[in-house]
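Only one protein chain is missing from this complex, and each of the others stays in its spot.
All chains are identified by letter, namely A and B, in their written order; residue positions are counted from 1 within each chain.
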Amino acid sequence: MKNIKRALRMHRIFVTQELKRMMEYKGDFIVGIIGFLLGQFFNIMFLWIIFSQIPSLMGWTLNQIVFIYGFSLIPKGLDHLLFDNLWSIGHFTVAKGDFDKYLTRPIDTLFHVMVEKLQIDALGELLMGIALICVTLPQLAIEWGIVKILLALLVIPFATLIYTGIKIATAAIAFWTKRSGNITYMFYMVNDFAKYPSTIYNRGVRAIITYVIPFAFTAFYPANYILTGENPWFNIGLTVLISLIIMVIGICIWNIGIKAYESAGS
Amino acid sequence: MIYVENLKKEFKKSIKEPGLKGSIKSFFKPDNEIITAVDDISFHVPRGEVLGFIGPNGAGKSTVIKMLTGILTPTSGRCEINGQIPYKNRKNYVKEIGVVFGQRTQLWWDLALRETYTVLKEIYEVDDVQYKKRMAFLNEVLELDSFITSPVRTLSLGQRMRADIAASLLHSPKVLFLDEPTIGLDVVVKDNIRKAIKAINQNENTTVILTTHDLQDVENLCSRIVMIDKGRKVFDGDISELKKKFGQSREMKFVPVDFNVVESLNYAKTFNLSDDDVQVESDGHKVNVRFNSDKVSVEKMLNYTLSEIHVKDISVSDADIEEIIKGIYRSEVEV
Partner (left out) sequence: MKKKFRIYKPFMIAGMQETTTYRANWIFYMLGNVLGCFVSYFVWKAVFLSDPDSSLNGFTMPQMVVYIFLMFLTSTIISSGGTYDIGEEIRDGTISMRMIKPISYNATFLFQELGNKIMTVFLLVIPLVVGVEICRTVLLGALQFNIALFLLYVLSCVFAYLINFFFNICFGFIAFIIKYLWGANMMKNCIIGFLSGSVIPLAFLPDIVQKILLILPFASLNYTPVMIYMGMYQGTQILYYIGLQVFWVLFFWGLSKLLWAVSTKHLSVQGG
């Protein structure tokens, strides 16, 4: 209990510092947010242009696909906003030897790394995600019940943890290889598969994004539940379970990695 | 306070062959070799001592510091600081030490310096009363006042170093590790930093371990030095001992009345000395003769010089520590 209280306090302190930093560079952050908004905007344009050529994509309407797309941006954006500092571990912190700093501090390294930075650019993704959901929802005939609303809200933090867990695991590889940023990048590219209904893929790809690198659970499966109300145990239940498993795996790899770093240095 | 016994550290390093062919080959099949960075080092530091850790680049100084601060785990051997083993229960251990890596900073780059201290206060769980007292003390010693509200990125190197040292001392550590604290600083700033380190050591009886390339640091600060080279300890003792052990060399300086007759002096032949034992340098005004006082006495050198030529001024002194260490590095390299 004391630990949690201290962790929350530390988190608040770090976030405050980050907000102060943001105020120092207002212009930069606005550009960053616009950058991410624009990136998403072009992706939507792509969908829109495609749908101007065809009536539906393997039975999915434009609205449904945009909804899934929008939903995928919420957990992605949240993870990006809160835990983006993990990226830099694999990209340069370890390679440059700057990781030593964390080892000379009396708090948990992983916790320290995770909460140290706030990536305001991610607001671009979050805003776009919310906007897309808001635009498409009224046009989709979705039956809402209290359970569905609760489950939809519940699943978001867990879907976020899938990203975070994978980022922890891949960042930790840098403890052996000095650089692992591009491994994280590779996994992120896999996550692009999750932006579209997984029924458009062949069986092999579908199996991979469901069971091997389960990014389908960050977007398509939960969104599918919201759209259809089908299979809550699979679509929601498994998302929760998988996110927890991935977090555990991530933390384990991190801890083993720290041990390896201690014996090899940089 | 600090006990280090038979400390050893090995690394794996990949070997690269030159050229395009080598690049492509090592892309597919990298070769590794084992390198011993620190080899069987032992020493002991009592509380309140300032220990200088010196040696040429790549001697293994930083590796030792990293092992002592818990960043690296030794391959074998042990170190114990304040009754704790650094790499075991690190989170607890680091509360009692302060670390500054001169080449890196632990300050929050984009924010006013003061913000760094507020965050560190939380990280190290320093209470408000203690924090106030501590900041007042650090302010006095390191003179942070003039730039504490500036963003860290705008600080000069000297200010940044002072700020970093303050950051490492906020939680009143019992041991302070300084890895090249004066690197890249000008003479005046170096002097300020040294004074501050001295003040902290004296006021709080903080044990200080510092690595440096600047021998002025050693002469001004350290009660003792440990010299390592190629991972091995080559000297351990105080400065006078170092001079006694390696410092038979003396330096005779004189200003001749007539510069043209200087060439008639031939120390090597007169005293049958090798090139290592005597070196003569002149700048067209002054002449510098470095010689080994084991091989030829100061008296003989003076007598010979004065009997051969007329001088306006002459003096003999101990060679400075820099020369001694250079000599040791050189001979180590040749071995």
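The definition used in the following text is that a residue touches a chain if its C-beta (ideal position, glycine included) is under 8 Å from a C-beta of that chain, and two chains touch if they have at least 3 such contacts.
Since the model is a prediction, treat every value here as computed from it, not as a measurement.
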- [ ] Pick out which of A:L19, A:M45 or A:L150 touches the chain that's been left out of the picture.
- [x] A:M45
Open item on the list: Across the whole complex, list the residues on chain A that are touched by the chain not included here.
Closed with: 25, 27-29, 31-36, 38-39, 42-43, 45-46, 49-50, 53-58, 121, 177-183, 185-190, 192-193, 195-196, 200-202, 205
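Definition applied: only the chains that are shown with their structure count from here on.
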- [ ] Go ahead and note the Å separation of the Cα centroids belonging to chain A and chain B.
- [x] 46
Open item on the list: For the complex, give me every residue of chain B touching chain A.
Closed with: 11-12, 63, 66, 69-73, 75, 87, 90-92, 94-95, 97, 99, 101, 104, 106, 108, 110-111, 115, 118-119, 122-125, 151
Task: For the chain A and chain B complex, residues of the former touching the latter - done: 9-10, 13-14, 17, 20-21, 24-25, 97-98, 100-101, 103-108, 259, 262-265
